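Missing here: one protein chain of the complex. Every other protein chain is in place.
When the chains are written out, they are named A, B and C in that same order, and each has its own residue count from 1.
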Amino acid sequence: MYSFNNDYSEGAHPQIIEALIKTNMEQTAGYSEDYHTENAVTLIKKHIRQDNVAVHILTGGTQVNLTAIAAFLRPHQAAICVSSAHINVHETGAIEATGHKVLSVNTQDGKITPTLIKNVLDEHTDEHMVQPKLVYISDSTELGTIYRKSELEAISNFCKQNNLLLFLDGARLGSALCSTENDLTLEDIARLVDAFYIGGTKNGALFGEALVICKDSLKEDFRYFIKQKGGLLAKGRLLAIQFEELFRENLFFDVATHANKMAIQIKNALLENGFSFVTDSSTNQQFPILPNSLIEKLSKKYLFSINSAIDETTSSIRLVTSWATDETKVREFIEDLA
Amino acid sequence: MYSFNNDYSEGAHPQIIEALIKTNMEQTAGYSEDYHTENAVTLIKKHIRQDNVAVHILTGGTQVNLTAIAAFLRPHQAAICVSSAHINVHETGAIEATGHKVLSVNTQDGKITPTLIKNVLDEHTDEHMVQPKLVYISDSTELGTIYRKSELEAISNFCKQNNLLLFLDGARLGSALCSTENDLTLEDIARLVDAFYIGGTKNGALFGEALVICKDSLKEDFRYFIKQKGGLLAKGRLLAIQFEELFRENLFFDVATHANKMAIQIKNALLENGFSFVTDSSTNQQFPILPNSLIEKLSKKYLFSINSAIDETTSSIRLVTSWATDETKVREFIEDLA
Amino acid sequence: MYSFNNDYSEGAHPQIIEALIKTNMEQTAGYSEDYHTENAVTLIKKHIRQDNVAVHILTGGTQVNLTAIAAFLRPHQAAICVSSAHINVHETGAIEATGHKVLSVNTQDGKITPTLIKNVLDEHTDEHMVQPKLVYISDSTELGTIYRKSELEAISNFCKQNNLLLFLDGARLGSALCSTENDLTLEDIARLVDAFYIGGTKNGALFGEALVICKDSLKEDFRYFIKQKGGLLAKGRLLAIQFEELFRENLFFDVATHANKMAIQIKNALLENGFSFVTDSSTNQQFPILPNSLIEKLSKKYLFSINSAIDETTSSIRLVTSWATDETKVREFIEDLA
Partner (left out) sequence: MYSFNNDYSEGAHPQIIEALIKTNMEQTAGYSEDYHTENAVTLIKKHIRQDNVAVHILTGGTQVNLTAIAAFLRPHQAAICVSSAHINVHETGAIEATGHKVLSVNTQDGKITPTLIKNVLDEHTDEHMVQPKLVYISDSTELGTIYRKSELEAISNFCKQNNLLLFLDGARLGSALCSTENDLTLEDIARLVDAFYIGGTKNGALFGEALVICKDSLKEDFRYFIKQKGGLLAKGRLLAIQFEELFRENLFFDVATHANKMAIQIKNALLENGFSFVTDSSTNQQFPILPNSLIEKLSKKYLFSINSAIDETTSSIRLVTSWATDETKVREFIEDLA
């Protein structure tokens, strides 16, 4: 069985493993107060082309989301997101567990718009209701789609005009930035959002998500929040060493480019075979609609998840590629479509 | 500079690194639903000689403490601990952040007793006060001391009689169990407490703490709590692979034995030099009381922390050894005492 | 200006004021441990024809909802309700502030059904999502509609089969029970739900909501939760004295009957004038759809709220009657419709 089930099936890119081996017996300070962390932060800032940001590397995405959103909001304030958002569906109510309501809006493509945000604001008029304060988006989204620069600018402007914070979940930011459809850079994102994170877990690292806080007022005392939520790793350098490798040169982008390339090979083959998709994705998640008979056949050789039943004879599935996806297996999969 | 500052200065024991390398390109299910996790849990159960426990491996100690205590208590219930307890001092109010009061009692040696617990119960008489419900202890304690079997039995009995839960923080359980003064086994602990964790981070692993839930009623839905608090690692197998190594044979005990041996060499040398200690520790943390002039001299070659000022000319320091402590450096340190 | 704006515009029914005056100089125990509370609880149990319930009288509806739901759920569990539910819209995220997600479903008439609940259950399949555990309903609903006995039985059965708790918000339960369309009794409700409350604030009292906990496992330690959430009134007898009056004889039902009668007079007049309604309400809240010109005219003499714009020339308004509504004013209003 070969797995297209997700982008965290394997360990880490060999270069990252190598770095962990090489540094293993170093003695360093704990809790991310070591020189690797300092170095990783410098490298990340260099890639963002922005020095005035705070960077904290945490182990996982839910941890970053709950720590950051709880730190950024006052108790009566709420987050706005699309209904398919990770924080709304797949984090066991982690945001609500910190006391904040999540206000969701419906979309087909997993992307929010100023109009959708405005609808939420219009419905929340006084102190009998929560105060919408933060817009949460993902790039790429849960449905594989990405934000164009013009779209992110429109959201950013709307947020600034309405005194809303903008937070971008970048669990799959590598894949988004390396999409051939993408026109955003890390520099753009740091300029347009108040905070975002750069996902390592799904892009070549064993684990690790680098939270970048751009807005000054959100930076204060942030390490307290990480510690309080259980996210301050004793051997914090492990997070840093991985991001040093990802951002020393271009490893972060190279691994994402490979993942996308594998996904697009599959996408093109599916298109050639006449299949349609739930969303038009240029990233490492593809949601083709296939006959159930074909799905059954493929599932004997490949691991993947069923997304939803479309009608009685067809369903959509989710195929995910990664830095580790084997091109030989992709070709085999394509042959098996016939 | 050589560091005796803590037991998480280095990476992992080479055998653990080896295992991570070897398994790196395996494709496995995420979120601790892989066969390594299954295997690690089986090995841990074998060492505990108890099959009817639930085992969950999380990344860090604060994360385990807050996830478990929040899961075990109802909103009006509180934890009891000594005033020096990790949850009371060093976790940024993580337990309170989940809504629960921490009730602390004063001790000299970091150990709680039935009498101290009873005092708390006697003071909490009605619904205008929190309801004390869980006793939190550490073995070894923050002050390097350990519980004797008779002491843990007395606490366990008192808790059972008073309908209290007993939770043991085992961040340094290896060192406690391998102390020459120890007469407890993992099996004893599993029998005497309702839940405990086996620390990996400070005992040879990169990270990882294995929570063992003994009491049936505390097991239900526990994975929901891990996920909600941000503790469910995508590549959960990384936790398991490390515990497979620690418990396949006796690595867990071997590394702790080495740490203790190094600590006792230092302790004996200090005793021979006529120094006294804050506590009588048989584990990998030693708290000697030294002249400030000697402390100053040592601090030029060694990293360690000042515990507290004793009087105008002497202070107590904290020396910590680990699986990675170099015996040559220990000898050098001992020579530098003269 | 005469107000049809809500059912809490005036103070209390004169009989209740009288009782407060009469008992004013009595010395009693505080925090609802007095004999009035004991007596009020006995009277409520008698009306429910059920002795095996726990009754607690709190000051307000949001307070009851947040205290009860937070007490009933474990941290990973969520409440299910309709999207117009008071806890979802009008309580400033009070439930989320206690850590619980509110899962809402869309309806036209403010009423939930087993099918709608089942949809939520079907979408929540594992520990990456919250666990739906409690169904929250209101009778009468935010839209003035009520549950028929067969409907409540169906919901109750579905909840029991699916291990869900059923909680009924009775802020306007008096009006629901006294509707001519109603076939439910307090006894039925106590049999069909796990907990509910009987609203006093909107039915003749100065304030006060009597929470009735039917399910045994939900009763334990409940006073702790009331105190912790700031809901334990020092002079708790004030709550009890009011419920003694409401339930000594039939005052609770008499005042609700008056409110309904006033509402139905208005409703019938509106129907006679050819106007339609957002919902078919038989209770003290009416949502007629009126020409904006008429709304403007009426708003010069009467206070009421605009519900929503229907089209460019018509809107729905909300008219609310109460125990205090003056029949003369109702007649005047009806005349002003012409």
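List of remarks:
By our rule, contacts are C-beta pairs under 8 Å (C-beta built on N, C-alpha and C of every residue); 3 or more make two chains touch, one makes a residue touch a chain.
Given the structure is predicted, the values throughout are model-derived calculations rather than measurements.
The chain not shown here is in contact, across the full complex, with A, B, C. Remark: the omitted chain is touched by one listed residue; of B:G11, B:G30, B:G60 or B:P75 this is B:P75.
Which of B:E10, B:D34, B:E91 or B:E142 touches the hidden chain is settled by the complete complex: it is B:E91. Interface note: of A:G99, A:G174, A:G208 or A:P288, the residue touching the hidden chain in the full complex is A:G99.
Residues of subunit A in touch with the missing chain: 31, 70-71, 74-76, 98-99, 127-128, 130-131, 221, 223-228, 232.
On the side of subunit C, touch with the chain left out of the figure occurs at residues 2-3, 5-6, 8-12, 14, 17, 20-21, 23-30, 59-67, 91-94, 97, 201-202, 206-207, 224, 227-235, 238, 303, 324.
Residues 75-76, 78, 89-93, 96-102, 127-130 are the ones on subunit B that touch the missing chain.
Simple rule for what comes next: only the chains that are shown with their structure count from here on.
Homomeric contact subunit A/subunit B is classed as same-residue, with over half of its interface positions used by both copies. Centroids built from CA atoms put subunit B at 34 Å from subunit A.
Looking at subunit C, one finds that residues 75-76, 98-99, 127-128, 130 touch two or more other chains.
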